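The complex appears here minus one protein chain, its other protein chains still in place.
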Amino acid sequence: MDIHDPDDKSGSAYYLAPPVSDLDLVSVGRGTAGGELLRRYWHPIAVASEIRDVPMVLRALGEDLILFKTPAGSFGLVYPRCCHRGTTLYYGKVEERGIRCCYHGWLFATDGRCLEQPCEPGGGEKRDSYRQPWYPVEERYGLVFAYLGPPDRKPVLPSYEPLEILKPGESIEADGTSIGSGGDAIAPCNWFQHWENVMDPYHVAVLHSSFSGIQFIAEMAQMPEVSFEPSPLGIRSTQIRRKDGKRFRRVTEVAVPTLRVVPNPFAAAFNQPVETLGWVLPIDDTHYRIYTAGRVTRAGGLLPLPKDFKGSRRRWQDMSAEERQRKPGDWEAQVGQGPITFHSEEHLASSDRGIAMLRRLFRKQVEIVAEGGNPVGTVFDQNDAMVRFEAGNYLEEQS
Amino acid sequence: MDIHDPDDKSGSAYYLAPPVSDLDLVSVGRGTAGGELLRRYWHPIAVASEIRDVPMVLRALGEDLILFKTPAGSFGLVYPRCCHRGTTLYYGKVEERGIRCCYHGWLFATDGRCLEQPCEPGGGEKRDSYRQPWYPVEERYGLVFAYLGPPDRKPVLPSYEPLEILKPGESIEADGTSIGSGGDAIAPCNWFQHWENVMDPYHVAVLHSSFSGIQFIAEMAQMPEVSFEPSPLGIRSTQIRRKDGKRFRRVTEVAVPTLRVVPNPFAAAFNQPVETLGWVLPIDDTHYRIYTAGRVTRAGGLLPLPKDFKGSRRRWQDMSAEERQRKPGDWEAQVGQGPITFHSEEHLASSDRGIAMLRRLFRKQVEIVAEGGNPVGTVFDQNDAMVRFEAGNYLEEQS
Partner (left out) sequence: MDIHDPDDKSGSAYYLAPPVSDLDLVSVGRGTAGGELLRRYWHPIAVASEIRDVPMVLRALGEDLILFKTPAGSFGLVYPRCCHRGTTLYYGKVEERGIRCCYHGWLFATDGRCLEQPCEPGGGEKRDSYRQPWYPVEERYGLVFAYLGPPDRKPVLPSYEPLEILKPGESIEADGTSIGSGGDAIAPCNWFQHWENVMDPYHVAVLHSSFSGIQFIAEMAQMPEVSFEPSPLGIRSTQIRRKDGKRFRRVTEVAVPTLRVVPNPFAAAFNQPVETLGWVLPIDDTHYRIYTAGRVTRAGGLLPLPKDFKGSRRRWQDMSAEERQRKPGDWEAQVGQGPITFHSEEHLASSDRGIAMLRRLFRKQVEIVAEGGNPVGTVFDQNDAMVRFEAGNYLEEQS
């Protein structure tokens, strides 16, 4: 029974239409609109230093995979089910030349080629006709990046200027614990809900300030002057506030496919390139995690606090369910949109224009891929692979 | 492959047909046959005194909703997802004028009207064009009642005589802990399985007596003389037993949509109006809970035991799984029919004629609603809103 009354003036929930999500934005699986766009880029899938001498199970873009690292330091990323009889390679053994299945001992190289079949005549005279399904992997910035798309469309792994130009004493550190402001490493909602939040600077003055108390530095509580503009690979937002009689100009960016380029919200330092980059990994349609890499001057120094920081928030892990209800943060607001938000029920307003721009950009790339093209930012020549950003916290004399 | 043999004489389970439930009786969702009937009445959804200063999540008739109470005592019942960007209002803040979303601070009145939009120009110059989906709520008898149906069919909230006429020293108390005889507050089965049990007085002499031991007063173990008759809003059953040389006449009733009008099975007092009313709230297709309101002479005095009660049953909460298997009660018998019973597999007998009457009555109301009419007991004039019952325990001289 369809319930609908276009003339209803009551606003009753009784007349709510069945909800719909925009699959161009939220789908991540192989063969889906969003998933095929995402599959044209490299994604971080692990922190390199966290890989041990046993195979690791992970999920990325809706696919369950096995990641392993040989003693010599080569990475392999393979389909979990052994191509022989389907036993998971999670129980496999990592050896110099690859990964060996526990059941009948077939050995596979990092590119899936079968190297040994100890139960077959001659140790596997026909082994060249078997291959374990695999994906290419590269290590950079302390992260393991994988490419899950069509082999003939594989771009080069980009370089990012903020992570390439280091000052003396700086090094790169990687992390996979997601939102610094609180929450579990794996968030139980669609990745796009987090990503588009980066182009929503208005909520800082409410959620992180007037509603739940000051969650960053005090100046972030000001409702800023906000502007948005297209950038080469995404959208850039500028937020103007006042600090110590000066102009506090904060520039945040998003870049396809999933990058969040957000300067330290504690503004520990000004007028320097953005310290960290974040990639939102779509684990599946209803889970994501964030990998970050950044310049540090000491171990564990990602997202430093300013020297004069006086805030003292309780750590998210220490808060009770009721404390989180009374003082929600990014985690609660975004996970609170549900496993996959319903776009049909939204009412975007003028403060959502950055989000609207981002969605248009993303849908445009989905369309390009569907039509056989290469989406923005996919580069096939190493000479074109450097990506630059303008994001940062800037403290300037009033003009 | 269809397996069927109409000539089978073996009774083998091999020939069981695929089971079917009667959706007229058990469906509770919006747009379903049963659900649309249920949506023509007010239902209790909470005990008023249990609402705190934070929003409360609840489910009723298959819908997830947020209930809140302003400092001034007004109740609001709204769709959980903020109409702006979908964040749950569970993380909202309850204020004098309504509920405020944590994400961008939109403030909604108890009737869903948008009162503030702090991130929008001028604090929301266009706020009148946004409205949070909502349902009307009324507090009575210590319970919060809600109407989830079409706005133009909203009846008045009925008054119930047993809760309106109080003797000196009596007051009304409300409770939401479901079956007094044992079980969790939320039962994991369809609500109709509990409701129709009220028109099944025969099981008292088996389940509550010969099978599991005396669970009420000793006289209830007698197999009674039973009769059923239609009442203005439902079905009324009379059960005749003997007690102390007198006639123990017990009258129980059910009334649409979900009322159970059951006198104290411990028969603490005789020849007075029924003390408590119960409403079975269909939470969703496979869960219910019971709200009760009754006259008491002291706090916590719902369902008192008679002064000379000698029984000593173990409390359900204290029983092990095996004890519950060996001494089942209403909870086990009804939840034991499964999440939704299969009507196609039943074999009703003469002792089920009350249940058959009740189902016919309910199906008739479903039909009335489907044809656009108003079902029995929906009253639109406050002067017609008083509901009376004959239920009670009566001790009478033998006629």
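Note that the chains are named A and B in the order they appear, and that numbering of residues resets to 1 at the start of each chain.
Basically, a residue touches a chain if its C-beta (ideal position, glycine included) is under 8 Å from a C-beta of that chain, and two chains touch if they have at least 3 such contacts.
Not measured: the values here are computed from a predicted model.
Colleague: Consider the whole complex, including the chain that is not shown, and state which of A:H43, A:K69 or A:H84 touches that chain.
Modeller: Within the whole complex, the residue contacting the unshown chain is A:H84.
Colleague: Where the complex has a chain not shown, which of B:V251, B:A333, B:L358 or B:V387 is the residue touching it?
Modeller: Of the listed residues, the one touching the omitted chain is B:A333.
Colleague: Out of B:A187, B:L207 or B:I283, which touches the unshown chain?
Modeller: The missing chain is touched by B:L207.
Colleague: So which bits of chain B touch the chain we can't see?
Modeller: Residue positions of chain B that touch the missing chain: 1-3, 5, 8, 10-16, 202-203, 205-207, 210-212, 223, 322, 325-326, 328, 332-334, 336-338, 341-342, 345-352.
Colleague: Extract the touching residues of chain A with respect to the undisplayed chain.
Modeller: Here the touching residues of chain A are 30-32, 36, 39, 54-55, 63, 65, 78-79, 81, 83-88, 90-91, 93, 100, 102-105, 111-113, 117-121, 126, 130-135, 148-151.
Just so it is clear, only the chains that are shown with their structure count from here on.
Colleague: Please compute the angle of the rotation superposing chain A on chain B (C-alpha atoms), rounded to a multiple of 5 degrees.
Modeller: Result for this pair is 120 degrees.
Colleague: Take the average of all CA coordinates in chain A, do the same for chain B, and state the distance between these two points in whole angstrom.
Modeller: Distance between chain centres: 47 Å.
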